[in-house]
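Apart from one protein chain that is not included, each protein chain of the complex appears where it belongs.
Entry: chain A
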């Protein structure tokens, strides 16, 4: 039985309007928090809930909130990270498009907890139609006394503003986002100081993902302890997964993190299996930067245990045999897909998106793209594979922000698990242009459902 805390009402007719959302129980968490709780008590509930950042890093949200510096007389800000740009990820878009008031409600409660009187939603520029939806929701909330001055007579004032980016994956990194919000290039800052101490306009700032802030609503409504009972271990609550690639039912699903990867892929409630009776070759389970896994390691861990859709299970085995939950961007590759080509497109993406500040990332991503393109188009050398491995190793951990790691990991994992496919490309430059490697060689890892 699946639990839905975020998307339960997403398909109610007219849920984008304040009246319908309110009728369906919306904005109760604002009433509860502002009328009966102190800001610290709200933070305490978020801590108890075990909520982890839904943008990709999975850092405990309540803990992040508790780091916020509160010097006397200095304004603080909450910034909502809606710069969703990780390939494979489109969950925040779904949430904002279909149930915008849930985000606004979460933002009001979170702003109250953090003492933010001016809260900003930084949304990727390409989602150009969504600011209108959000601004409409903000205006409605304001007209109904849930935003603006003295909200619900509590004495708490809050405004929410929507800011559009203009095409830069890097602005999903919180310090780059802050730079962009200040009207600058999206170059990540060196940490420390962390945003919690010195963020936007040098003021203490919390940056949280859309889904994270939306999850504050059920947490306050049901209480942190109840929320923590959903899910398993340190994977509490529900998670939005955006599923894409070779599956019958691509889309956004809310899961409670107790289901197995196999169930998620093959059950009709979720992805509905792979089209045209094809077999499962590989999967990138948490957005393009997390390690790709071949089918055999995806459905079962190296120890032969069932793998589940949660933070711990997806990471089981480390990077040697596991991957990561990441942003929840779940990309499936069937037997006809080429891992070399897929890795090339991702390397191209990271080269395009590198801000250029750190040499290992600026130069390394360009090199990786060129080498992968050569291998993909039949011009590769056997030594290129080791060269790629060497380059990705020299990027990882050597950059100001995690974009370097994000660019290195997919290349490393592709070579780690599919080295023979790379070699086959080098050895068969002609044939590799017309035929896929998988069919001939992946009889074992390719998964056939029972």
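Criterion: contacts are C-beta pairs under 8 Å (C-beta built on N, C-alpha and C of every residue); 3 or more make two chains touch, one makes a residue touch a chain; residues count from 1.
One rule holds in what follows: contacts and distances are computed from a predicted model.
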Among "NADH-quinone oxidoreductase subunit E", "Na+/H+ antiporter subunit C", "ABC transporter permease" or "ABC-2 type transport system ATP-binding protein", UniProt's protein name for the complex chain that is not shown is "NADH-quinone oxidoreductase subunit E"
Contact with the hidden chain, among A:100, A:245 or A:364, goes to A:245
Of the residues A:27, A:65 or A:127, I need the one that contacts the missing chain. A:127
Write down which of A:87, A:106, A:273 or A:404 is the residue touching the left-out chain. A:87
Which candidate, A:265, A:333 or A:412, sits in contact with the chain we can't see? A:333
When the complex is taken as a whole, what residues of chain A touch the one chain not shown? 75, 84-90, 93, 118, 120, 124-129, 161, 163-169, 180-186, 201, 242-246, 250-252, 284, 288, 329, 331, 333, 337, 341-342, 345-346, 348-349, 352-353, 355
